[in-house]
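Below is one structure, written out as structure tokens; comments come after it.
Missing here is one protein chain; the remaining ones are kept as they sit in the complex.
Take a look at chain A:
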């Protein structure tokens, strides 16, 4: 491409990167500074606006002595469980749709596609009514279940498994492997990109969720971090901005690490999915 001729381009790229990053930096700085400093260096703006001078870890200590620790634990717990179960169950369903022959396969595939064309948040309220009747409010089951069955992950696995040569499967049959053996020992080890993409989809669904946990798990015991941060209560001195910043930082940190680490897979695999889909 005609890139090298334009020297302003690296500068523009850097400026955009820094602009997007600025709010995150501001939050990190806010998490490390004393409460009274949060709005202190704003008028006039100075280097101190974006650089903590009296750094302290008091906010972090205070945050983890509060109910927020429980909320962060809940988020981690429900996400780990949902991703683990979601991966295995969606992979199995994708395997069935890709390699098994049975009556009504097209219809089942149609149901899967319909299930991911109906946005989950749009049906959260009617589902909440059903779950309430089933007594699943304020339970981990209620929080986790919707995150496990993900039509998009099933679709993704099916597409990926269709690309695995059927000769490998036939060799497995000749060797006397069971269907589960073929799935577990041949298909799963070959499907690392699909695991990563499906894992990211399941992870983000569960970690970023707001409406569903707001409805199904309002109790402090089961409240997740993404909901808890919006409900920080004021104390006698007003809103505890220092704690909000610290909490925001920790809630964002985990997905930021994961997305950065898997960035390459994230873009390539989802892009090819977009092409095929």
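Side notes on the structure shown:
Following the convention adopted for this analysis, a residue touches a chain if its C-beta (ideal position, glycine included) is under 8 Å from a C-beta of that chain, and two chains touch if they have at least 3 such contacts; residues count from 1.
Keep in mind that, in the parts below, contacts and distances are computed from a predicted model.
The complex includes a chain that is not drawn, and of the options "Sugar ABC transporter permease", "Na(+)/H(+) antiporter subunit C1", "Cytochrome C" or "Radical SAM, alpha/beta horseshoe" the UniProt name matching it is "Sugar ABC transporter permease". The missing chain, though absent from the display, is touched by one residue of A:121, A:175 or A:219; that residue is A:121. Residue-wise, the contact with the chain that is not shown comes from A:146, picked out of A:146, A:172 or A:199.
Only one of A:32, A:72 or A:93 touches the absent chain when the whole complex is considered: A:93. Contact with the chain not shown here comes from a single listed residue; of A:65, A:233 or A:260, that residue is A:260. For chain A, the residues touching the absent chain in the complete assembly are 1-3, 9-10, 12-14, 16-18, 20-21, 23-24, 26-27, 39, 42-45, 49, 89-90, 92-93, 95-97, 99-102, 108, 111-112, 114-123, 125-130, 145-146, 148-149, 151, 154, 166, 179-180, 183, 207-208, 210-211, 214-215, 226-227, 229-230, 241, 244-245, 248, 251-252, 255-256, 258-260, 263, 266-268, 270-271, 274-275, 277.
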